[in-house]
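Presenting chain A:
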Amino acid sequence: MAEKTDFEPNIVAFLCNWCSYAGADLAGTSRIHYPPNVRVIRVMCSGRVNPLFVMNALQQGADGVLISGCHPGDCHYMQGNYYARRRFNLMRNFLEYLGVEPERVRMSWVSASEGAKWKEVIEEVVNGVKAVGPMDMFKRRQLNW
Partner candidate 1 sequence: MAVKKLSKDKVKEALQELTKFRLIAPAKSDEVVIFKQIENPDEAYLEYGNSTVPPKRVVFPQTETLFRFLRGSPELKEKDVEEEGTTVIFGLRPCDARAMAIVDRLFSWDYEDPYYLKRRQLTTLVGLACVEPPSVNCFCTSLGGSPFGTEGLDILLTDMGDHYLVQALTEKGEKLQETLSAHLEDAPAGDEKKAEELAAAAEGKIARSINTEGIPEKLPTLWEHELWKKVSAACLGCGICTFLCPTCHCFDIQDEVEETGEGRRARMWDSCMFSEYTLHASGHNPRPTRRERTRNRISHKYSYYPKRFEVIACVGCGRCINLCPVNIDILEILEQVVDAS
Partner candidate 2 sequence: MKNPYIPYEVKIEEAWYETPGDRCIKTFKVTFADEKVWDDWSHLPGQCAMVGIPGVGESMFCISSSPTEKGYLRFSIMKMGKNTSALHELEAGDSFYVRGPLGNNFPLEEWKGKNVITIGGGIGQAPLRPVIQWIRDNRDDFGELTVIYGARTSADHCFKPEFEDLGSCGDACCHLAVDVEEEGWPHFVGFVPTLLMEVSPSPENAIAVTCGPPIMIKFVLENLEKLGFAPEQVYTTLENRMKCGIGKCGRCNVGHLYVCKDGPVFSYSQLKEIPEAFA
């Protein structure tokens, strides 16, 4: 799906404070170039991300959502990412069932030292969302009269 398109998706990324946020930061300080489509929201732990955050992001204009946390075993709070893993596996399947392409809801493990992986993840997410186009299923419409 290398279709050329002008569509620049909005990606909302929920990054855990201890690993993924630091990883994204490292990518920045290492001058690693990655697509500028991501809006980062820092949370203390991927386990803090409520599935309703994903729903609301998609409602409010995000074309894709990424949740990223520490690798299993590395969670600052010991197990937060394990809970997140269960939650978003189900959420992703469920949204797919409603017709939301799985490319729009992604999850990754990015550690504080993985600036390069962060770039790869973002590229994959952005390309994936580009391929499926803008999210307009249950996006809030323009204000109705």
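By definition in this document, a residue touches a chain if its C-beta (ideal position, glycine included) is under 8 Å from a C-beta of that chain, and two chains touch if they have at least 3 such contacts; residues count from 1.
Keep in mind how these were chosen: all candidates are chains of the complex that A comes from, given by their letters.
It should be emphasised that the depicted structure is a prediction, and the values quoted were computed from it without experimental measurement.
One chain among 1 or 2 touches chain A in this complex, and its number is 1.
Listing the residues of chain A that touch candidate 1 in their complex gives 60-61, 140, 143-145.
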